[in-house]
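Below is one structure. I have some questions about it.
For this view, one protein chain was removed and the others were kept in their places.
Showing chain A:
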Amino acid sequence: MLTFRGFSRIQPQLKLSSQFHKLSPILFSNVKDDSSSSDEDEPKSKKNQQAINKLNLLLESMTKENNMVTSTSSIGAQLAKPPVKPKKQKAKTEEPIVEAAKKVAEQLGGDVKQTESELLHKLISPTEMQTKEGEEPKKSINLRELISGMKIDRSKKLDIENEESRAQQVRRILGKRKVDAIREQPSTFRDIIREQQSQKVHATRSRVDLFGGEYLGIFKEAGKDEKTIADVPQLTLWQQLEKRELRLAITHPPKNIYEEMIQWTDQGKLWHFPIDNEQGLEEEKQIDFTEHIFLEHHLDPWCPKKGPLRHFMELVCVGLSKNPHFTVQMKLEHINWFRDYFEDKKQVLLDTGALPTDTENSVQDEKTLS
């Protein structure tokens, strides 16, 4: 019996408390009654009755207690309970069902005994399943029956774990040596566990034969359809970066400043020695200076030999000949622009008299033709 003090602490969690509160004045009424009663006969009968009442109440409370304890909200549920053992089912040896099950199993094929057991269980157990609906549904397959039917596989498998490639062996040995040299003996629990784990034989890959297995024929042969090749998305940037990586792997950074300067010179960042002021102007060097200066011969095909036009164009040529910054192509372009412009404005020139008249023009045309 719990003391009242103890009960008051765990009051909020237990529903017992409310009952006991109700019962307590009656249960502990001995003290009060003793003090109040005076007669001997009357108290005896009263006592008996009271005792009987008390007992009844206690019994009631006890019966209720059991229910209360099993409620999920109470502490009782949280306390350790003994495991509920499943009762063994007495399989009724109903012969027709058994025979039928056997026949079905044989027809189905495969593991006859297993199928048989499963069928029988399904036939028998549904009755039990219906009764206990509130509880969790049991698994239809009884593991014990299953395992009893199975045999232990004693065939020799390749112990994959024990196989180790030579490289890994060497590595392990070397690693161990290093570790032994550096590390101390494992002192803590963790270290011991770590050692044990590392000592476990290293998982190695047995020699895998990729092309030895059967051809499944799931996928169509890729590469035959032209469409599929075209559809395949190309990771161009990735490919570029891969190429770059390869290039970088080959090229080494310069070891010293001399190598760096050589690199710069090759790239064109550094002047070539002996210093030549016209470095980078190799093309211009090949062109003769006469081409820059004598530009009048470009005027001959189109320009009249006399007149304001010729005068103007000769001045242009003089200016160009004195220009060191233009290339020959640029100079030619300059002259040709003027030619085109005057072609557009031919009518105006003829009207004004800048261009010579038709007779002179025809003479010129004849000359050009010849």
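In this section, a residue touches a chain if its C-beta (ideal position, glycine included) is under 8 Å from a C-beta of that chain, and two chains touch if they have at least 3 such contacts; residues count from 1.
In this section, contacts and distances are computed from a predicted model.
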Per UniProt, the name of the complex member that is left out, chosen from "DNA repair protein RAD51 homolog 3", "28S ribosomal protein S14, mitochondrial", "GPI-anchor transamidase component GPAA1" or "histone acetyltransferase": "28S ribosomal protein S14, mitochondrial"
Residues of chain A (touch criterion as defined above) contacting the omitted chain: 308-309, 311-312, 315-316, 334, 337-338, 341, 345, 348-349, 351-354
